[in-house]
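These notes concern the structure reproduced below.
All protein chains but one are shown in place.
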Amino acid sequence: MSHATRRGLAAERTRRLARLFVLPLALALSAAATAGQSAPARLRLATTTSVDNSGLLAAILPTFERTAHVKVDVLAVGSGQALGLLKRGDAAAGLTHDPNAEASTLDAWVITSYRKIMFNDFIIVGPKEDPAGVAHASNAIDAMRRIAASGALFASRGDASGTYSREQQLWALAKQQPVRGGLLETGQGMSATLRVASEKLAYTLTDRATFEEVRSGLRLALLYEGGPDLLNTYAFFLRAGLTRTEREAATALGEWLADGDGRRLIAGYLAHGQAVFTIWPPGTPRSRPTDLPNAR
Amino acid sequence: MTDRPDRVTRTRHLTVGYSGRAAATIPDLDLIGGVVWHVTGPNGSGKTALLKTLAGLLPPIAGEVERRCGFGTAGAIYIHSVPYMFAGSVRRNLALAQPEDDEVRAVAEVFGLSALLGREATTLSHGEQRRLALARAVVARPSLLFIDEPEGGLDDEAIQAWRACALRAVHAREPVLMVAAHRPIAFEAIPVREIRLS
Partner (left out) sequence: MLAEVGRALALIVRGDVEVWQIAGVSFTVSLTAVFTAVILGLPMAYVLAASGARRARVGMWLAHSLAALPTVVIGLTLYMLLSASGPLGWARLLYTRTAMAAAQFVLALPLVVAVVLGALRGLPPSAGEALVTHGVTRARHMGWLLWEVKSAVVSGTFLAFSRAFTELGAALIVGGNIRGATRTLTTYIALEYDRGDDARAIALGLILLAVALVTNSVMHVLVSER
């Protein structure tokens, strides 16, 4: 399906939704009118625990809120749950890192204005002693194979997150899985899973940002990094069928992150002295989930 | 005065009361069997404190109590003016001091409780509860038996029944018997000695 048709259908759907929502919209507008002009618009942003745990949003969003006069409420969940929040209309915009799940949500006309914002990479961390020899792996898939073969423990998110989605892809490519009992599925966010890995002397796959943010309290070492299999891309998008006020606020945030002042702040954000996100290189395609930065 | 050596109880310069506060000073006593010791006096004169002190439930404020037996079986037993009925049957209450089964049956017979053995003790009438309290004490063959206000709240018939039971208890087991009551009590065939508190 071409982009033109897709956009056309999305617009049609938006119109249908708009008609459906005429009454609630009118109510909402009258409520907004009586609430007075000074109250800032509110925008619900569903994002992933990895972005939230990295401290990035807490550092940069206040600037946006001040200049755009919009209050952003951040819901930090797994990527899959974040997309689910948009699907159910519980959030207006999303910032996630699960290209596969994002692609199917785009295909279902749930989200729109999709843009890659930034990227970093996943890394494999584990006990300093490195019993599986992950540090000597030739690539990420080999690293996963070594963990599975050694019988070492692996702490897995086991949730609907972009990180778990990537872990599943890597196991599939490695054509191997840890032994029974070797997989610790936490069903929790990245920091909680890192903490489990640290306590249980297990390996885990993590985004670099969260690891940098919490590593000082953990007994984990960075054992493998680099390669295309571990690239971690973050995209921003809006829910289809937003009210006008919501759309304006969400679009403003998207512009600010993708092309505005937000870029500078993201690039300059350091967690414990380390840059954790790289902004999307200018001129590189960024509107499809499969797009990758040319850098590296 | 002499008595069986296992139950000799003497008091010397005794003051009784609660939590360090004196309620009564007691003339020196040498308690013997064969009589009913009747402690009398107005409300608040220390009757209960005296009985509990002699029974060993309350420490003396001053002076001393010389007693050669402990609690329960063959010892000292104190019966409250409102005896506590434990949950469960009359039979369970009678077994408080762990008597033999045939003793329980015998004492229930003597105290007219045979038909009530299976009843919940808390559902008994006031008079029946007093008889049960007396029976569960007597079945332990105490050497010293202290009964607090046994006739309060009982009608004449219940009082007669209680006195008959007490008499039988004294005859059968021969404890030293001390009763606190602010009204005079009388027993046929047993002399009563009065200790008056003021």
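Should a chain be cited, it is by its letter among A and B, assigned in written order, with residues numbered from 1 in that chain.
Note that in this section contacts are C-beta pairs under 8 Å (C-beta built on N, C-alpha and C of every residue); 3 or more make two chains touch, one makes a residue touch a chain.
Owing to the predicted nature of the structure, the values given are computational and were not obtained by experimental measurement.
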Problem - Missing chain: touched chains present in the view - result: A, B
Practice task
Check each of A:Arg42, A:His69, A:Lys175 or A:Arg219 against the chain that is not shown and name the one that touches it.
Solution key: A:Arg219
Handout entry: Touching the absent chain when the full complex is considered, from A:Asp73, A:Asp107, A:Glu199 or A:Asp259
Key = A:Glu199
Handout entry: Touch criterion as defined above, residue of A:Gly158, A:Gly227, A:Gly260 or A:Pro293 at the omitted chain
Key = A:Gly158
Completion exercise
Out of B:Val90, B:Ala140, B:Ala161 or B:Leu177, only one touches the absent chain, namely B:Ala140
Practice task
For chain B, enumerate the residues touching the unshown chain of the complex.
Solution key: 52, 55-57, 70-73, 75-78, 80, 82-84, 86-88, 96-97, 136-137, 140
Fill in the blank from the handout: Note that chain A touches the absent chain at residues 77-78, 80-81, 84, 158-160, 181, 183-188, 192, 195-196, 198-200, 217, 219
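In this section, only the chains that are shown with their structure count from here on.
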Problem - Inter-chain centre distance, chain A versus chain B - centres from mean C-alpha coordinates, in Å - result: 83
